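The complex appears here minus one protein chain, its other protein chains still in place.
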Amino acid sequence: MEILNQWAFIGMFFLLAPILPAVPILLAAVISPKKPNAIKQATYECGVETVGDTWVQFKVQYYLYGLIFLIFDVEMVFLFPWALAYKQLDFFAFLAGLLFIFLLSDALVYAWRKKVLEWV
Amino acid sequence: MVPLWMYLTVAAALFSIGMYGVLARRNAVAVLMGIELMLNAVNLNLIAFWRYLTPFNMSGQAFAAFVLVVAAAEVAVGLAIIIAVYRNRQSVEVEDVDMLKG
Amino acid sequence: MNFGEGLTPEAFAFGLFTILTLGGALGVVTSLNLVRAAIWLMLTLFGIAGYFVLLSAPFLASVQVLVYIGAIGILFSFAVMLTRGMTNLKERFNDQWWLAGLAALTAFVLLMVGVIVPAFGNSGAPVSDQVTTTVDLGVALVSGNQYVLPFEVASLLLTAAMIGAIVIAREDD
Partner (left out) sequence: MQCDNIINTLAPCLVQSGWNGDLANFASIFLGVIILATFPLLVTIVLIWFERKFAARIQDRLGPNRVGPFGLLQPFADVIKLLGKEDITPAGADKLIYNIAPVMMVMSVLLIWAVVPLSPIHVGMDLEIGALYIISVASFGTLSVIFASWSSNNKYALLGAFRVVAQLISYEVPLALSLLIPVMLAGSMSLVDITQAQAGMWFIFVAPLSAILFFISSQAETGRAPFDLLEAESELVAGFNIEYSGMKFALFFAGEFMHVFTNGVLMAVLFAGGYIGFGGLENSIPLLGIVFLFLKASVFYMLSLLIRNAIPRVRIDQLMNFNWKFLVPVSIVNVVMMAFLLKVVQALGIAPTPELANDFVANIPQTLVLFAGNVVLGLLVMNTVSSRIRKERLQESANRAIVPMGAGD
């Protein structure tokens, strides 16, 4: 199986890639001094005691950016095969791709108009 | 190769776990995650059948891609609803969301 | 490659992905901390991507990582962190959890008995080692007699989902 042999390499890479950077961490864990105390381990907060829960509520803005990104990311699922086969396709493929991209840019234009892209 | 029924078993198990999550969890986000599991079980089935039965036909991969789109759309809207509900009710428990009862 | 009695690298990988997928799935439905649950979810989806590789669909595997781990996982993390109190839930399940368990178990048994057990004896070699490639997918997506309509509808669906989600999630007006 040609394809599996290819991916055996990638799989091995996925298994070994975390190990290499982990080596210095482990080494440091062995070598470095360990004298923990409460003040040292306190959460960094400019010298003030932490107030309240860390998981404070954040702006919905971040979610909206994530949302637009998700849509464009899924778009890639279709655009990559399209671009891949593009040279062997006829002019109709261009029109299909154009319509696809146009429909999606609509969403971007809407977000722009509604000032979703405005950082507040 | 690993026989087809093994893939199907994994997919069935994944589907059931996802279904349990959807039915049993209280938190709406957790319910959405359960739905994601179910959709992925479906995708696994699609690809497994495609590979074993119709590998020279595009339909399996194409349908899996469309399932992906539906999953993404569902997550986007689902999470947006959850955030909106949370803003109004300060809760994301499925049982608390009964505004339509009037 | 063959390291021993019947343990091919493929079988080994299959086992690994099964642990990832099903273990992750169990983590998703039982976690009290929803950020943890999101991380379990990503593990599950990564396992599925591994299956896709084993099934000669590397394009979908890659897309699975890109969309699910890169985008949906991050969106889940955002949503969990945007809403307070999801990092330590009081209760795992609702009151009907046993009913849900029963339903899930029934579904699993039905699937096994109805669909999968009949295929047990079947050693099930694939019909052909020749598989369609990503180029074929690209051609099929824009061919008038194949998937061009779903292709455009997918775009429309994404646009609609995005606009809908923006309308719902925005703070005011």
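Lettered A, B and C in written order, each chain numbered from 1.
Rule of thumb we're sticking to: a residue touches a chain if its C-beta (ideal position, glycine included) is under 8 Å from a C-beta of that chain, and two chains touch if they have at least 3 such contacts.
In this text the structure is predicted, and so the values were computed from the model without any measurement.
Colleague: Could you tell me which of the visible chains the hidden chain touches?
Modeller: A, C
Colleague: Taking the full complex into account, find the residue in C:A13, C:V29, C:L54 or C:A71 that is in contact with the omitted chain.
Modeller: Of the listed residues, the one touching the omitted chain is C:A71.
Colleague: Which residue, C:A13, C:V29, C:I48 or C:V63, contacts the hidden chain when the whole complex is considered?
Modeller: Result: among the candidates, C:V63 touches the missing chain.
Colleague: Touching the hidden chain in the full complex, which residues of chain A are there? Just list them.
Modeller: Where chain A meets the chain not shown: residues 3, 5-6, 8-10, 12-14, 16-18, 20-22, 24-25, 27-29, 31-36, 38, 40-46, 50, 54-56, 58, 61-62, 65-66, 68-69, 72-73, 76, 79-80, 83-88, 91, 94, 97-98, 101, 105, 108, 111-112, 117-119.
Colleague: Take the complete complex as the reference. Which residues in chain C touch the chain that isn't displayed?
Modeller: 1-3, 35, 39, 42, 58-59, 62-63, 65-66, 69-71, 73-74, 77-78, 81, 133-134
Definition applied: only the chains that are shown with their structure count from here on.
Colleague: Should the pattern of chain-chain touching be classed as line, ring, star, complete or other?
Modeller: Here the contact pattern is complete, since every chain touches every other one.
Colleague: Looking at CA centres, what chain is most distant from chain C?
Modeller: The chain farthest from chain C, judged by C-alpha centres, is A.
Colleague: Please work out the Cα centroid separation of chain A and chain B, and write it as a whole number of Å.
Modeller: Computed from C-alpha means, the inter-chain centre distance equals 21 Å.
Colleague: Just curious, how far off is chain C from chain B if you go by their C-alpha centres, in Å?
Modeller: The computed centroid separation for chain B versus chain C comes out at 7 Å.
Colleague: Compute the distance, rounded to whole Å, between the mean C-alpha positions of chain A and chain C.
Modeller: 17
Colleague: Residue numbers in chain C touching 2 or more other chains?
Modeller: 10, 54, 56, 59, 63, 67, 71-72, 75, 78-79, 82-83, 86, 129, 136-137, 141, 154, 158, 161-162, 165-166, 169, 171
Colleague: Provide the list of chain B residues touching at least two other chains, using ranges where the numbers run on.
Modeller: 65, 68-69, 72, 75-76, 79-80, 83
Colleague: Spell out the part of chain C that touches chain B in their complex, as residue ranges.
Modeller: 10-11, 14, 18, 21-22, 25-26, 28-29, 31, 34, 37-38, 41, 44-45, 48, 51-52, 54-57, 59-60, 63-64, 67-68, 71-72, 75-76, 78-80, 82-83, 86, 89, 91-94, 96-97, 99-101, 103-105, 107-108, 111-112, 115-116, 119-120, 122-132, 136-137, 140-141, 146-147, 150, 154, 157-158, 160-162, 164-166, 168-169, 171
Colleague: Spell out the residues on chain A that touch chain C in their complex, using ranges where they run on.
Modeller: Residues in contact with chain C: 1, 3-4, 7-8, 11, 53, 55-58, 60, 62-64, 66-71, 73-78, 80-86, 88-89, 92-93, 96-97, 99-101, 103-104, 106-107, 110-111, 114, 116.
Colleague: Would you pull the chain A residues touching chain B in the complex into a rising list?
Modeller: Within the complex, chain A touches chain B at residues 60, 63, 67, 70-71, 73-74, 77-78.
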